[in-house]
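All protein chains but one are shown in place.
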Amino acid sequence: MTRLHHPLPAEEEGDRSCSTSGIALQLVVNIIVLGSIYALIACGYVLIYRVSRVLNLAHGELMMLGAYLLLATASLFNGHPAIALAAAVLLSLLAGALVYVFLMRKMTGEMVLAAILTTVALGILIRGAVLLIWSAQQQYPAQALGVANPSFSLFGGARISFWSAVLVAITIAVYGALFGFLRFGRWGMRMRAAGQNPLLAAQRGINLHGVYALAWCLSTLTGAFAGILMALDSGLTSSMPIIGLKAFPAALVGGLDSLAGALAGALIVAGAEVLLIYYVDPLLSDVVPFLVLIAMLVVRPWGLFGTREELDRV
Amino acid sequence: MFRPAPRASGYLHTGYGEDIALLQTRTERASLAVFAILLAVFPFLASPFALDLACQVFLASVGALSLMLLTGYAGQISLGHAGLIAAGAFTTGILAREISAPFWITLPASALTGIVLGFIFGLPSLRLRGLYLAVSTLALHFVVIYLGGEYETKRGFSTGIVVDPPRFAGMKLTDGRAWYFVLLAAAVVSLLICVNLLRSRSGRAWQALHVRETVAEALGISVARYKLLAFVISSSMTSVAGCLFAYYRGFVSIEAFDLFLSIQYVAMIIVGGMGSLLGALLGAAFITVFPYLIEALLRLLPNVQKLAGEIFAVNYAAFGLVMILFLIFEPLGLVGIWHRLQNYFLLWPFRYKPLAGARK
Partner (left out) sequence: MLKRIVVGGLTACAIALPAAAQDAYLVGITAALTGPPSSTYAPAVDALRIYIDRVNAAGGVNGKQIRLVIEDDGAQPSKAVANTKKLITQDNVILMVNASLSSTYAPVIAESKNANVALLFASGVCPQSVYPPADPLQFCTTGYASQFDSRATLEFIKAAAKGTVKIGFAAMAIPLSRGEMDYAMELSKKMGMEPVDQEVIPPPTADYTSFATKLKDAGPNWVYSWAPWVTQVRTLEALRKLGWDSDYIAWGHLEAEAELARLKDGKFYVVNSNALFQEKQPIHQEIEVAASKAGSKFPAQTMTEGWIGGMAIEAALKGAGWPADPAKVRAAMENLKIDTKGLRGGPIEWTKDNHFRTQLYYRVYKWDGDKIARVQDWKTYEVK
């Protein structure tokens, strides 16, 4: 990229963002949006890891599946976008449950590598299936649903699009709900218990399979939210899982078993990415999350808010 | 495969040499001779396509063997294998392009790159284990890929580097059959290196630290040193495989080394059967041949041309499905199947394994 001599601020209308505060504000908005995307995806990783110590590397693909399901329901419920959205969300919930019941349940107790690889293989399977059913074409669920994506101005000249704003709102809502659920909900407590000490939890009468299935459902649900909102905002391609993989370092930086950490990690990674793209080199965007990850692994492998003892479990 | 467990009784060894020989029984020697003859004759009977397939299998088996050494025996999970292959291939490409280096410089140079990278990839293993180690290797893989991409862009090779075939005494190595023998030799040499490493002190140290690190350390095995050794040796072998890859393909470009390639290598050792060199070979053969198998099966369906665009997706889906099936139903992998097959014939007409006398 060659950046030529920057002209003096134009007198044209609406071009106020030439001022540095305008740029800074737009960057902040970009960071918040990207951070919300990563946070929403990261909480899926954290949920499953915290409860069952399994790293779900198929999360990106499950997220993409949610968006494609929206495409399917949009054509089914033509003209009723709300119903289509609700149906897509419910189907993703079901998909998460199915994945656990038919696949991950059989891998409980196996070694770490085998469980991770099962999720990787699942991801590959989902990717292939999605390509077969919907082809590699760019899809626009917003158009299929008949909803628009207007962009509106925030203070200071920064702009945000409607669905990005919805995404930020939903991220906050989801995190609030998850915090409350894990802290006060009955099943939330069971999930925390199963995560801390599965054997003791099982002895205590907690249905471990039910807890794990619930974790997978919730994880797929949040992933579907992320996928659907991203697809509504900027279109759906079959290369969406890459974002899922980039959000994984966000989860790790914050600590794989900490929700608050996921939020913090997402903001850090998003911030690093946006700033480096703007000020250094746009082609860095793919590798920045992993650089942050390596830095974190060198300094503090268990993340900002993760539990330290995780390291000694093999 | 070469474990010295004689099946018949009455073999008396009169010297140390006989004791540590790789092939101990007459049957083993005979079957190896037959296999060698088959391998030697194959290129003259097979179609160019089958020849190319065999070459790909040999190339893959070098990488699979090194990964098996690292993950199967030393127990260090590595998801960054494709990055190491890329490093070897890029070293070859860069040297061939920038200074027109011949292969007898690029091959050792690739090995050297592998050693250095192996050291870097191995450093996290001193602090991390299991999942976190896998993640660190994954992250390092992305960094290597990024560096390769940056080199490509900055030096103007954005489409990749074209590599000329290597020269032996003035002759260019382009013939399929010649490549077959070269790659077969590479695979055999890798196998011998792995076999001998495993039978030596390093191999035993790796197996010890795989099982229980603290006990290994207590026994006097320097865990840090052997972990790094595992990474270094495995990575240098992988980089050499990358060098061969660059020469064989004649072309090096960064998107050939994506995450899916790493997953394929891990699949090779899992599908093959962890903890067994034969497993690495079987896994390499299986995973390499698999897409062609799927394609051949698809061609049996009517209206094939319409499916041409789908073949890629079907391959992808079938690969994921087969990996899942192996992980769930056949955790011992192809080697497990192979041993069951052997046991069937060994024990026939009996059905059940006695406590001793059969392969596990």
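In order of appearance the chains are A and B, and numbering begins at 1 in each one.
The working rule: a residue touches a chain if its C-beta (ideal position, glycine included) is under 8 Å from a C-beta of that chain, and two chains touch if they have at least 3 such contacts.
If you're wondering where the values come from, they're calculated on a predicted model, not measured in any experiment.
Shown as candidates are A:94, A:283 or A:298; the residue that touches the absent chain is A:283. Across the entire complex, the residue among B:23, B:198, B:311 or B:347 in touch with the chain not shown is B:311.
For chain B, the residues in touch with the chain missing from this view are 47-50, 52-53, 153, 158-160, 162, 249-253, 255-256, 289, 292-293, 296-297, 305-306, 308-309, 311-313, 337, 341, 344. Seen from chain A, the chain kept out of the figure touches residues 1-4, 6-7, 9-10, 12, 14-15, 17-18, 23, 26-27, 30, 33-34, 131, 135-138, 140, 143, 149, 151, 153, 159-161, 234-235, 237-240, 242-243, 246, 274, 277-278, 282-283, 285-286.
Definition applied: only the chains that are shown with their structure count from here on.
Note for the complex: chain A touches chain B at residues 55, 103, 106-107, 110, 112-114, 116-118, 120-129, 131-132, 135, 245, 248-249, 252, 283-284, 286-287, 290-291, 293-294, 297-298, 301, 311-314. Only residues 71, 77, 124, 127-132, 134-136, 138-140, 142-143, 145-146, 149-150, 153, 259-260, 263, 266-267, 270, 309-310, 312-321, 323-324, 327-328, 331 of chain B touch chain A when the two sit together in their complex.
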